[in-house]
Each structure stands twice: as C-alpha cells, then as structure tokens.
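Apart from one protein chain that is not included, each protein chain of the complex appears where it belongs.
What follows is chain A.
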Amino acid sequence: MLDSKIPKGSLNSKWEDYKGHCKLVNPANKRSLEVIVVGTGLAGASAAASLGELGYKVKAFCFQDSPRRAHSIAAQGGINAAKNYQNDGDSVFRLFYDTVKGGDYRAREANVHRLAEVSGNIIDQCVAQGVPFAREYGGLLSNRSFGGTQVQRTFYAAGQTGQQLLLGAYSALERQVALGNVKMYNRHEMLDIVKIDGKARGIIARNLINGELERHFGHAVLICSGGYGNVFFLSTNAMGSNVTAAWKATKNGAYFANPCFTQIHPTCIPVSGDHQSKLTLMSESLRNDGRIWVPKKQNDTRKAGDIPEEERDYYLERRYPAFGNLVPRDVASRAAKERCDAGYGVGTSKQAVFLDFAAAIERYGNIEVGKRQMSNVSKEEIIKLGKEVVAEKYGNLFDMYAKITGENPYETPMRIYPAVHYTMGGLWVDYELGTTVPGLYSLGEANFSDHGANRLGASALMQGLADGYFVIPYTVGNYLADEIRTKAIPTDHPAFVEAEKKVRDTINKFFAIKGTKSVDFYHKKLGKIMWDKCGMARNEQGLKEAIQEIKALRAEFWSNVRVPGEANEFNPELEKAGRVADFLELGELMCLDALNRRESCGGHFREESQTEDGEAKRDDENFSYVAAWEYKGEGQYELHKEPLVFEECKPTQRSYK
C-alpha cells in the first residue's frame, strides 16, 4: 500500500506542523552526511545550494558543460507566487485552488497547498540573490497574468524568467562550490542507482569527456533530472533532456506515476519540415496580449492582413468568454487542434492558427499617447508607440520568432501550433518528496506531485524552486537524522561493483550491435508513434497499436542501431543511444497508463470520454487516483493506486466559460 505520509491536521497547518516536528541533524553530523544531486536545473541547483549551506557534503551532477545550462534556463514567461502585490484578491488559498482545479483534480491537495504557502518565499529569496525581475517605475515588482487564473500573480523577467531564476540558483550553487560544501561534476551522466540493503546509497556516473565510469556514494540521492517530453522526439525540451536518471530509478524499484500526463503547449512555432530537430515555444505570456484566431472560411488561403475582421473566428473568445485567450493550456491546445482538423488551419501545412498582436499594439499605442499627453497623433505614430511597448514586454520572443520563420510578427500575426512541452507525470513521491525507495528522492519536473493532469503556466519554476529551496532541506533531514551512524560506504562494495558492471555491459552491447541505422532514426520513429497515438487525443485502439509498435521498434533498435566511435571517449552518439533506449521503454508505459485511464482529464484526452461539446470528461468515480507503476521486468508493470482525497477543492467539471 502506498503511504503518501500526508501529515494529519487541517490543510493550513500540515506544513507548519511537519516543520515543527521533523527530525533535525546537528551541524557536526551534517558534515559527515553525503547527498548526491542529479541534475542542476531549478530543483537540483536550489537543492544542492541549500543543502550545501546547511553543511551537508553535496555532490551535484549535470550532463551539460556547466550547471547553468540546464533546461530550466529556457522557461520564458514567469513564476507564480501568492504575494497579492496587485491587491486583486490573490491569496495562498486561491493559488492552491487554481492549481488543483487547473490540474483537473488529479493532484494531491496537501502538496499543492504547501507549494502555495512557500511561493512567496521564493520571490523573496530570488530578489535577495539579485534576480532582476521586471519592475514598475516606483521600483516595486511588476506582475502579469497567466492562463487558468483571474489574478495577476506572475513575476517575470521579460521573456527570460527561467534564465534569471536559474542563474540565481546557479550562483548560489557556485558559491557553495567555492566554499567547498558542494563538489560539482559537469559533463557527467548518471547511468544507474546503487542500492544497498534496500536503500539508495549512490550512483554510477559516466564521465562524458573520457568515458570513464565512476562510483559515487551518498547517504541519500536526489533525482532532479527534469521531464521526459523528448520521448516524442519533437518537443520544446532541450536536445539533451532525457528520462534516463528517473528511469534507472524506476528500474531500481521507484514507482513511476501518471506517465501519460503530458502537457501539450498551445503556442509553439509550427513544424516546418522533416529536418526539424526541436520545437520552439512562444511563451504563454503572449496570450495576455495576443488574440488567437482562424478564418471563418475553410481552406482560406488569403494572407492574414487581407482577411477582414468580420471573417475571423476568435474561437477561444467565442467558446470561453470568461477566460478568453487565457484558458489553460490543455483547453487551448485541443481547441487549436479541433479548428485545424476541421479544415480552418492556416499556413502552408494548415496545421497552425494565428496569434495576433495588432489590437494590443494599437491599445498600448493609445495608452502611451495618453500618458505623454500628446495630441493630433497619426495612426502610424500610435502604432509605432504601441510596437515599442510590445517590444519591451516580449521583444526577445518576437526576435526569436523572426529568426526561425523569417517573418516579422510586429507586422503579420504569428503562426502557432501546439507542441509537447512538459510532463506532469514522473517518479511517485510522498509528501516528503521521497520515492518508494528509501533514501531516493525526486524534485521538480522529475516527480509527479503538484500539477495533476495539467500544469498551469508559470507553475513549473515555482515548483522546482519550492522543492529545492524550501521543502527538501526539511524532509531529507528527517531521513538523514536516522543515518548519522552510517559511515560512508566504500565504493568497492559488491553493490557498486555489480551496478558498474551492468552499466558497462549495456555500453558494450550498443557497440556490439554494429547495425545500419542511427539512434535518431529510431528516436524519430518512436516520436511519431507517440505523437500520433498518445498525443493530444488518445483512444483504446490507437494505444493498443502503439504498444505493439513500440515493442517491435525496441526489438529492432537493439538489433540494428549503429553507435559509432568508442566507449572511452567523448561520444554524443553513445549518450543519445542510452537515452533513446530508455525512452523506448518509457513510451510503452505511457501508452499503458493512457490505456488504463479510461477517462479524460487535463492533458490526457481519451476520445471515448468527452462531453457533448467536446470538453474533457472526468470519471471521478473510477479514476480519482494516482496511477503508480512498479517495474516488474521489461514491458511488465504492476499498477498501484493512491486514492486522491479532496477536502477543500470539491471536484467539479472544469469550466472556463
């Protein structure tokens, strides 16, 4: 039976009570306790820095050439916090409620409430570190809106919020490196967990420069390795983002929860051809000011500017007047797909809709005219002023769009289409962020905990930093307090020897295949199966087919992949091979999970379960649980259910109308 370890008491008091009663470790003992942190994004870097500050001996690992490059850096729009600086009625409860509702009632209330409680501290911490958030002229912090909320609680730094937050966490981390509390292992990839007497006690990592396998001991291991969206090949994730660390944890007994919960982000630059290697997000913040539309006529080939106002269908405003263009991501994505499937798509591929800033530019222009007390202003002048305001808010995004597409979004509407962006599923963790393996923890996107079946915009950064700065320092201490008598285990222990041998055997196996197709060839094939059959819409038949296709593809991969070069050198193809091998297993589990969940909720849309007007239809009677899968050998999994109990947020059909 899964024990989520939710503290007793009212929702408001759980975290306070926990902090007041969890075990502590004295400073002298902390110095001899070692913690391994895998991944240095927002969750990993903040955890490593905070644990280093507390005095633990921390070892942090990242596969990039510097911890500053982790993919959190690419987050654009912002970070939520219940500060209520705008006096618009925000509160911890509202942030909590919006997150549970936005997640379509598939998240654990206690975790989400804690997240909302610490959200304000995150902003304070980041400002103290020198993170240059956007400010108003009075010198105070500025906010904007994001999808699924009716208040302005999103803090931001232009379209580079993730970059600025990560650089803040990175500098805190590097400070601890300088102080000798954290040892940083750049260009290292974790390839297995080492378990001794049932507890996580270390990892096997490959030094990516010289290919050497290294054994590292830790009293506890933290998996902060991000999400698995790259199982689709095309996603907004970085090329190197992978599931390998989380998957090795799964194969060592950690349960994997809700793997089918994938977030398809509505506003990305559409695919332009077969050569495409990744997709680029256009921040959700653009929906503050951009209006989404398609022509009212099918197969309309006119340019956007030639289509008069009355012949445009602003379908989000039409279908969801209360939230308009700011409906949550899952709703906006499905609505775009619906229009394109019905033949109203735009651009050469017809798989795109318009995101139009003309109205916002004019509105901002008029505001500027008022502010500057100008008179007799021409339309051109108003537009020029409006463009300047829009450039200040979103300039880097507009530039990025122009570079990729060769079109000027200040003049013509952007073309956008949904793309895989985030994965709500991940390693199952209890209230303490502990997996089902004692001593093995998971933070940030790598765990499943806070976003249910759909994450709200600007909440990923919040969760990563909440876990790393404010949760794990307490909860891992509660575990390590009982480990103070455990001496560092020498890495010639048989468990380390065996784990290293297993990793070495797998690497040798890759080279022995000497097949004819590249790793990317198989990755693309897997991605297509996943996108077609386990993407924005899923049905029983498609999922069953996908499982068979993935099994066959996996068999072919292991008999015909070609990995060039050698094991003992810098070899990016070998790195990719290991990651794709894991995706080929995870993909099957995602389909299995999607097949099992015969309801629609959030980003998981089962065609068999929809309302009359095509909205996702939940089945709370049968599926109000977290699906946690236990690995039982290749292609075999046992389902464990954690029932979800809602004390504060009564599940209702989500409505954004």
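What we mean here is this: a residue touches a chain if its C-beta (ideal position, glycine included) is under 8 Å from a C-beta of that chain, and two chains touch if they have at least 3 such contacts; residues count from 1.
To be clear about the criterion, contacts and distances are computed from a predicted model.
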| item | value |
| --- | --- |
| Hidden chain of the complex, named as in its UniProt record, picked from "ABC transporter permease", "Outer membrane receptor proteins, mostly Fe transport", "Phosphoribosylformylglycinamidine synthase subunit PurS" or "Succinate dehydrogenase/fumarate reductase iron-sulfur subunit" | "Succinate dehydrogenase/fumarate reductase iron-sulfur subunit" |
| Contact residue for the chain not shown (choose from A:11, A:36, A:184 or A:443) | A:184 |
| Touching residue (missing chain; options A:3, A:16, A:88 or A:124) | A:124 |
| From A:261, A:469 or A:605, residue that would touch the chain that is not displayed | A:469 |
| Residue in contact with the excluded chain [from A:89, A:273 or A:643] | A:273 |
| Among A:214, A:338, A:388 or A:573, the residue in touch with the chain that has been omitted | A:573 |
| Hidden partner chain, touching residue among A:17, A:53, A:338 or A:483 | A:53 |
| Where the missing chain touches chain A, by residue | 46, 49-50, 53, 64-69, 71, 73-74, 83, 85, 121, 123-130, 132-141, 157-158, 160, 162-164, 167, 170-172, 174-175, 177-178, 184, 186, 209, 236, 238-240, 272-273, 275-278, 280-281, 399-400, 403-407, 469-470, 473, 516, 518, 520-521, 562, 564-565, 569-573 |
